[in-house]
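A single protein chain has been removed from this complex, and every other one stays in its place.
Chain IDs A and B follow the sequence of writing; residue 1 opens each chain.
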Amino acid sequence: MEITLNHYLAVAATLFAIGMMGVIMRRNLLIIYMSLEMMLQAANLTLVAFSRFNPRGHLDGQVFVFFVITVAAAEVAVGLALIVALYRVRQTTQVQDLNTLKF
Amino acid sequence: MEAFFFWIFSIGMIVCGLAVILNRNAVASALCFAFTIVFMSALFVMLSAFFLAAVQILVTAGAVMVLFLFIIMLLDLTAMEHAPRQKLWMGCALVVALGFVFTVARTLYTLPGGTASLTNTVTPSSVPSFGAATPVTPDDTHQIGKLLFSTYVAPFEITSLLILVATIGVIVLCKEEPRSAPGKEASREPKKETALTR
Partner (left out) sequence: MDIAWLLLLLPLLASIAILVHLHRKPDMAIFASVGSAALCFLIALAVAWGSVPAPASLVWMDFPESAGFPGLRIEAGMLFDSLSKGMLLIVTGVGLLVHIFSIGYMSHDPSKGRFFGGLSIFMFSMTGIVLATNLIMLFFFWEGVGLSSYLLIGFWYQKESAAAAANKAFVCNRLADFGFMIGILTFWVMMGTVSIEPDQLAQCYVHGTQIQSQVQSTLHGVTALIHQSGLITPTPILLTVMVLGLFCGCVGKSAMFPFHVWLPDAMEGPTPVSALIHAATMVAAGVYMLCRTYPLLILSPQGMGVIAFIGCFTAIFAALIAVQQNDIKRILAYSTLSQLGYMVMAVGCSGPDAAMFHLTTHAFFKALLFLAAGSVIHALHEEQDIWRMGGLWKKIPLTFVTFAIGMLALIGCPPFAGFFSKDYVLAVAYEHHPAFYWVGVFTAFLTAFYMTRLMVVAFWGPARTPTAEHPHESPSVMTIPLILLSILSIIGGFIGIETYYHTWAVNQLQATGQLPIDGHFVAIPEANWMIESGIPLLTVLAGVASAWFLYNGRATDPLRITVLARKFYFDEFYDRNLVVGTQMWASVLNWIDGWILEGLVIRGLAYFSVGMGELLKLFQTGSLQAYAFLFSLGGALLIYLTLFAH
């Protein structure tokens, strides 16, 4: 069978949905963060797929992905630093213990 | 041939993704995530994004996941491995995920074959449709480089600035207060306050 754009998009969507499930389901902060990363990567796959199937052959999608990977890396660094700082204060990474912002 | 590889890599990626979210052990999750990235890079190669495949493995699987593993091992997570699963939240998450997938599937379903009608509604008919993949040349690195330093030079420079800022931010965030010599336990209390107010 021919692999068209739709297939790649469907796969990327499935990965995105799996990432979303991880964010909602897991209680460990680090796993949640990892799932968030997975959602970003799914978006990357989508972008590359579109860039590949672009009739004019432009590589703008890939340049976009380049930047996304860079920024995602920086963001992961900062986010993990925050998690570490939070762990120092609360001695926990369970998300249900971080519930002071409530009524 | 192409289809075979596509299916292998995609199913591998999906299974590893599921493993990430279903695993109790955090280290195992992190390793599975690394494998997911590897499979994704394979898909990138299939999509003729060679440069990006390499970059993905280098940065995400190589640097980001290693960082994750460092932090996982830094924090003591053994107690959480035995916590019971929350059925309610799993159900909710499944609902949302299925809803999302359903939306995407329906979108893709309404577009015949190779998203021809989608492009037809958006672009003029003189432009060839998305249907077939265009011929591939292996010098995408060259082309990306050209684009980066001509059209997208501004985001490029700003991104470098952003990485600098992130570095400084991480250093500041992880700095520990200098401990006063006597009474480490007593000094823990004020340390908590200042960390909160930081």
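In the analysis below, contacts are C-beta pairs under 8 Å (C-beta built on N, C-alpha and C of every residue); 3 or more make two chains touch, one makes a residue touch a chain.
This structure is a prediction, so every number in the text was calculated from the model and none was measured.
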Among shown chains, those touching the left-out chain: A, B
Residue of B:Leu67, B:Val96, B:Leu148 or B:Leu162 in touch with the missing chain, whole complex considered: B:Val96
Interface residues of chain B (partner: the chain not displayed): 89, 92-93, 95-96, 99-100, 103, 106-107
Missing-chain contacts mapped onto chain A: 20, 23-25, 27, 32, 95-96, 98-103
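Methods note: only the chains that are shown with their structure count from here on.
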Distance from chain B to chain A - Cα centre to Cα centre, in angstrom: 4
Residues of chain B defined as touching chain A within the complex: 2-3, 6, 10, 13-14, 17-18, 20-21, 26, 29-30, 33, 36-37, 40, 43-44, 47-49, 51-52, 55-56, 59-60, 63-64, 67-68, 71-72, 74-75, 77, 80, 83, 86, 89-90, 92-94, 96-98, 100-101, 104-105, 108, 111, 113-115, 119, 127-131, 133-134, 140, 143-144, 147-148, 152, 155, 159, 162-163, 166-167, 169-170, 173-174, 192, 195-196, 198
Residue numbers on chain A that touch chain B, as the complex places them: 1-11, 13-28, 30-31, 33-35, 37-38, 41, 44-45, 48-49, 51-57, 59-60, 62-63, 65-67, 69-78, 80-85, 87-89, 93-94
